[in-house]
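Here the complex is missing a single protein chain, while all its other protein chains stay put.
Here the chain labels run A, B and C in written order, and each chain numbers its own residues starting at 1.
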C-alpha cells in the first residue's frame, strides 16, 4: 500500500538567497521516479495542513536519494528551510506524470524560469541529441554548472541584468534565434504562455509543466485544475494538474485565465 | 515590562508513570516567586494556543531555577514531556498569589492530592513548627522523601492500597486523628471540599489552592472563576482563580458546583 | 471484551453500515485513489463526490487556499455527470464490502430529481442530497438556507428516488434546527452535517482574494467546534440519524460527535493531510470503546 513516509533529510543547504537544496533518502521514490514528477512535502506546524508540492530536481540512483530545490515562498517552505540534516520529513511520491520524453528529437530546447528550473535538470539527463537550455531569473541564476556538466549549452537571462542577457527568457530565445524540434518548459505561467505562443508561431511542439494550488496532490479534491481544450476545439474542460499533469502539451492548455 | 520568556529546560525527567519533573532556569522568577504561585507554560504546537498553568514546586535560589512537577494529562503536557534538556520553553510568571503563610501556627497540617502535591513542597520549606503532611494518590506516591527531608511527618493514602493506608486522604486524616492549628491543601476539588468540611467541623482554618481552566492566567479574560461568598453571607460572586487565587480561605469558597 | 466483539453497526435510513466511519463527499473522489492507501473494505460506507445530472465544469483556479488549521475550496462541484459515475465508479466501488452513498447536486429541483431518478436503477445504497454547497451560485446553497425550499426539494427528491435520502445541511444559517426540522417534514431518512462554512482568504502581496471565486467553503479541524455544536443542536431537535462531520481527524474527534448525537461520522479534509485518516479514526473509536468498556456505540450516542 502507498503511504506517506518519514524520510531522512540528507542535506538542506542554502544555494542562493531564499533558495534551498534538499536531499531526501528514499530508495522507494528513486526506484520509480521520472523527470517532471513531484513529491508532496508535509509541514510539522499544525496550523498548516496542506502538502507542499515540490518537483524532483535530481534522482540519484546510486545514493538512493532525490534532490529538491525550493524557494522560501511562505510559512511552509520557511519551516522546511529550518530542518537540519539527519532529521526526518514526511513525504509522499512520486506524484503526477513526468515529461513525455521523445528521444527521437535531435535538437531539444529546454526553457526554465526561476524556481521552475529544478525539474529540468533531471529531464536533461534523459534527453538525446543537442540540448539548449534557456533560463530566466530575477537576478540569481541557479543550476547553471549542473546543466553544463551534462553537456547542455546554457543561455541565461536575468531581469536586472546582473548575469548575462538583461531581459526575459522569451526575449533571449528570440535574440539567439533558438531552433529546435521540441521544447520542454517549466516556470511561471505568464512566461510559459509567452513561450508557448512563440513555439506555436515556429511550429515547435512544446511541453509545459504547470503549477497550481493543491489540497491532496493525488487527484481526489479537484482543486488543482488548469483549463484545457477538448477534442472538439470549441469545448474545454478543467484537468487536474496533480494527476493529469503537471506536464501538458502546450497546445492543449487554454492560457487565457 | 513583563513578558513571556524563553527559558532553558535544565531537566525534564519521568518520576512516576505519566509524571514528570522539569527544572527551568530563570533568575527572574526565582527572585520574586512565592510558594503556591504558578507559571504559564506555552505550547509549541500551533493548534494549542492557551497557556498550561503549572504550580511552582520548588524555588532553587542557588541554582537560579524553579522545579515543576506535572502529569501528562493531554496534548499540551504530552508535548512538554518530549522536550529535551537544553531546549527552551516559553514561560510567564510567577502568577497568582501564593499561600498566606502564618508562621505563628505551631502545628501545621498540609494536605495534598495527586498532582496537587507539588506546590506544597515549597510551602513546607517556609513553615515553622510541627508539620504533618497527608498525601493521597491513586497508586504512585510522589515527593515523599523530599517532604521527609524537610523534617515533615508524611502520611500516605493510596486508593488501591499499593502504598500504606488504603483509602482517601480524608479517611486517613480521620483515622490518624489529625490535629493542627492550620491546614494548607491542594488537590482535586472533591477532595478539597471534603477536607474543608472536616476542617470546618474541627474549627481549623484552612487554605486551599484551586484549579480552573484558564485562557490568560493574568486576570483579563475572567475565564477561571470560582464561586465565593461576599461579605454578607447570602450573596456571592465569581472570583478569578488566576488573579485572586489560586489560594483561597476554604470558608470563602462555595463548594456546591 | 476485545476488538472482535465490539458492535459497531449503525443504521441510516434502513441501510446498515458495518461501522460508523464514512468519508465526506468531495474529499475522497470515488475512492479509487484511496484504494491504493487503505483497504476500502474497512469503511462503513464510501460517500462519493457530488454529481449532477449533466457534467459540470466547476469554478476557475485557484480553487484551494490554506488557512490556520483549515482550508478553503471553491471547486464548484466539477463532476463528469451522474451517468459517468454510474458507468465507471459504482462498479468499481461495488467490488468492496462497503456501502455506497452518492452525493447529488443540482441547480433546480428538477435537476436534483433527475439525478435521483437516474440513480434509482444504479446499485447504490443511499443518496446524500447536497443543498448546501457554498460554491455554486444558482440553487445549491439557496435550498440550504431557506426552510421552505429545503423541505420542498427534499420532498420532491424523495418522490423520485428509490434509495433512502440523507439531506446535507449548510452551517451558514442562523438556526440550523429550523432547516433540520423542515427537511425532516419533507421526508428525509437522515441528515448529514455540516457542509463547509463560507470563508475567505486574501493574498496581501497580490492584493487579491486567493480564490478566483473570491469566497469558498471552509473545512478542516478549525471548524470542528461549530460542527459539533450544530450536530448537538440538531440531534436534540429531530430524531433522524445524523452523519456528523466537520474537522474530524482522530477517533477522539469522532467520539465527540457520537456523544453529541451523531449516528455515523465522516472524515473529510483530514484525508488530504493523511490518506489513512479514516483508518486512524476507526481504530481510535475501537480503542476508546475498549478502554471504556463500551460494547456498542448506542450506549454513549447522544448522552451529552
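As a working rule, a residue touches a chain if its C-beta (ideal position, glycine included) is under 8 Å from a C-beta of that chain, and two chains touch if they have at least 3 such contacts.
Nothing here was measured: the structure is a model prediction, and the numbers come from that model.
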Query = Considering the whole complex, which of B:4, B:179 or B:200 touches the chain not shown?
reply = B:4
Task = Could you tell which one of B:18, B:126 or B:227 touches the chain left off the display?
result = B:227
Note = Answer key for C:16, C:54 or C:202 versus the chain not shown reads C:202
Query = What subunit C residues would touch the chain not displayed?
reply = 67-70, 72, 145, 172-174, 197-202, 204, 207-209, 214-215, 218, 221-226, 228-229, 232, 247, 252, 255-256, 259-260, 288, 300, 303-304
Query = Footprint of the hidden chain on subunit B, which residues?
reply = 1-4, 42, 46-51, 92, 212-216, 218-227, 236-238, 257
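Methods note: only the chains that are shown with their structure count from here on.
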Query = Any idea how many Å lie between the Cα centroids of subunit A and subunit B?
reply = 57
Key: Interface hub residues of subunit B, defined as touching at least two other chains   = 46-47
Query = Listing for subunit C: what residues touch at least two other chains?
reply = 68-69, 221
